[in-house]
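Missing here: one protein chain of the complex. Every other protein chain is in place.
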């Protein structure tokens, strides 16, 4: 990345993360979720540093970075578990901002997107359902909404809704029947947190703890919203999910890769300090192998992200490329952190260092936003279609 | 295993674990370490069922099983995180009983081993040290003891001392100078918990939480013990460590493999219940691949344990075989649990199921009792020596 | 294996292979298939040494070893690519002897099995078909036979029929319609090589070259055989295939594992002789890792074979266990030889050593006798059934 403006921004984010954010990680000790108080403190610091909302359009107060530029900045932010939160570019808000920017009406943008981009509120995205509902296979969506003549009435249960507790509003995905000119399908609804029909049932106690507002189970019971709550158009929910998913997957990769780089830096420090069997760890072949495999995984991850970002910036959908990047990076990040733990020995599995926490945080990434197996299925199917088409006579 | 006596014992352990022990796992919710109160309750139930201390000699009230028989029983016990504790065959007590049985004087056995085999007390084994002391490389031992004319005086710091908090006594490994006829080397000392020179500094907050008494940091400061505290002979500490290690590694493998079998059973249940993409998970190729890889890993682990156990029962040292089993099983168990998590999707990383806890518990096994890399180094060195010897002219 | 009789036999096979067989490997230089002349020479030497036909029943002149004993002897034989041929326990004859012993009528045994066990002739097993016929999925069998009132008439094409060129007879698997009391299904036929309806079309030029008589494509065109040519009973072909497969898979594993041990021994020799970066290769961590991984793969392979052999000797079908062993060992052997090649650098890919040839020979083992994926599918399905049954109320 040679643009001096971005290089300068990257350096500022790097300093900010090391000086302001990493010290705050101690507040996650013992597996505590970050609090809204911590969030506000960090976001105010980021705002003072001019680093808030790098992915949001300038019009809404963000830095308006291209996807390629986001890659640079979000990796730096991800160097701390709290960095993306501090910069207001963490999931799910970052993805919601993108979706609202692309799909919402001007009124919806003013009401929902603007305060989100200013980090005044948080939001959530209510799509995933517990078994036997929509998990890996979105077509199994069971939450439904129907128009009763006066309002849309939503019923169903969602879970692993990140940040639901404390969010000002939710985007809720529900199955909808044919409605006017709109075909049967799925529709996204904007639901205010104070809607009595939407209730956060519990925080799901999960392996990862790094998200403010937790991963929640959310119940929709006769939840009534007006026609203005429809995000975009009725029946287009699955299409909008795709609008959100490809870039959201990629920003996930950027953030997690930053954390993997941190783990590798810790490992590189460790091997120059620790000795065993008469050598520095850094000079032992098996340690070198782990360090080199980490470097390779980091380089391949960065390169795959860069390629997909470049395509997205050119206006392509990059579905295949973002799927490939997600599948690879999610697994690579897991390997990198795991090797860093191994290189630290017993210290690596203690919480004296944050590595053990990183290990917990990154594991779900192979499941969230499309399990590795689902991505592989779609990657294979796309490859088969592409090849079949290439062989067909025109 | 065709011995009907062992098959019957296995079935009794199986029932006991499912009926009495697994329900108690809920007391570990939220990452709580098992308490001594829970331990006593479970061990009384095991005693009532005639299942206490399967690895301890009959003379001391145990079941006196051979290593091959232990393999059967400890895998069943390991099906629950609390099973080995319930049966009084968990680390470190199980290894300490073995060591005391082999090395301790009759007086030491009466005083220390007998109450341990009856599960009246717990013990600990204080060998590992924080950097730059003895971790993977035991020759880096820094804790030292010297004879001041009246007593042995031990100084040094230990960490990851499992079960230290609440243990009635510790075996402490310390570097000792030449002493009488004994060469310089290492010596093991029995230290009572009320010795003012031994102090539990803290519980190390670790990825795994399943051990009663935690993983502790322990300080020895001018810790004075009499000559009767020397376990076995002065200067033979490293040799005794080998006596303890090979079988202790293997019982570790047995226990963890039981947990891996539990994870696989949960995965097998899941895939028959959950559908996606129009099929039962059980009928999807990628799920089958994970299930099959688990079966292969389980079978290979069982087979390696069986082979090493058979050799130990024949009186061989089986150092190479137990090292190979440890390296393979520790990694296989991690893979098995990881695949079971993946097959459960988001549910797998939630603590609604114990799988996420299992994932945390098994990760350190690749580090504890010899990191995989250290075992590989010694496996390779042994293979080179064996081959070189085979080629030499006689 | 402690039986001194078997230990002595193992030592004799070991000496025979090193002294008589390995020197003959030079006749495979340049990728030449072993000739029948070479086969006869080696088999006469083996007969003189009392080592011929270790798997054949004593009644037919073999050594009558149990499966567990075969494991010991066939691994030693497999130490050379030509060892199994020399001892007359190579595929496909070894599997055919087993099948004929279990299923053939006394007359068929006298006529076909007896000379095979005496190594007077070779045989072949004609089951696999080119696409779209029976490959991984035997239910796709297209070769058919019908009774025309006087004879069975076989039509179809087979390929990868090992040893077909020069075989005295073939077992041909064909789809048969309902016939008398026999249901529609598959039937095995004994076809003499001089039957004009059976023709060896070509040797398939394959990655592996180590089988006498090659891998052939064989055409059956109105191939007429009498009722006495039916092996066992009409319609039971698929069941007999299972009778042959489980032990044949296991003997495959034994033989290939012997070759893997040879590759590892070569690697162990190499690392003590070659230096780089100021050390013996044997002292470099990455080399140690490869050597250790080979030791682990060898030990796990041996242990899985031993377990399945033990079950077969007890009269169990051991389908799951032999499938697991086949899947694991086929992949392990590939990894072991690959690592041995890598440890030899450029020398390893030259044919100055036989390693490059080994690499070619072992690759197809992941496909022959059930591709790894097919085994994994059936391993998973069995595990699901077993678990479902275990949960069912009785």
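Order of writing sets the chain letters: A, B and C. Residues in each chain are counted from 1.
Following the convention adopted for this analysis, a residue touches a chain if its C-beta (ideal position, glycine included) is under 8 Å from a C-beta of that chain, and two chains touch if they have at least 3 such contacts.
Bear in mind the structure is a predicted one, so any value in this text is a computation, not a measurement.
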Residue among B:154, B:287 or B:377 that touches the chain left out of view: B:287
Selected residue (touches chain absent from view) among C:22, C:201, C:239 or C:371: C:371
Residue, one of A:79, A:112, A:211 or A:328, that touches the chain absent here: A:328
Identified contact with the non-displayed chain, of A:3, A:37 or A:269: A:269
From C:125, C:160 or C:189, residue that would touch the chain that is not displayed: C:160
Missing-chain contacts mapped onto chain C: 29-31, 128, 130-132, 135-137, 140, 159-160, 204-208, 215, 273-277, 286-287, 341-342, 345-352, 356, 359-360, 363-364, 366-368, 371-373, 376-377
Touch residues of chain A, complete complex, unshown partner: 264-265, 268-269, 271-272, 282, 285, 287-289, 291-296, 299-300, 302-304, 306-307, 320-321, 324, 327-328, 373, 375-377, 379-381, 383-384, 387-388, 391
Residues of chain B (touch criterion as defined above) contacting the omitted chain: 284-289
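Definition applied: only the chains that are shown with their structure count from here on.
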Between chain B and chain C, centroid-to-centroid distance (C-alpha), Å: 41
Centre-to-centre distance between chain C and chain A (centres being mean Cα positions), rounded to whole Å: 51
Two or more partner chains touched - positions in chain B: 287, 373, 376-377
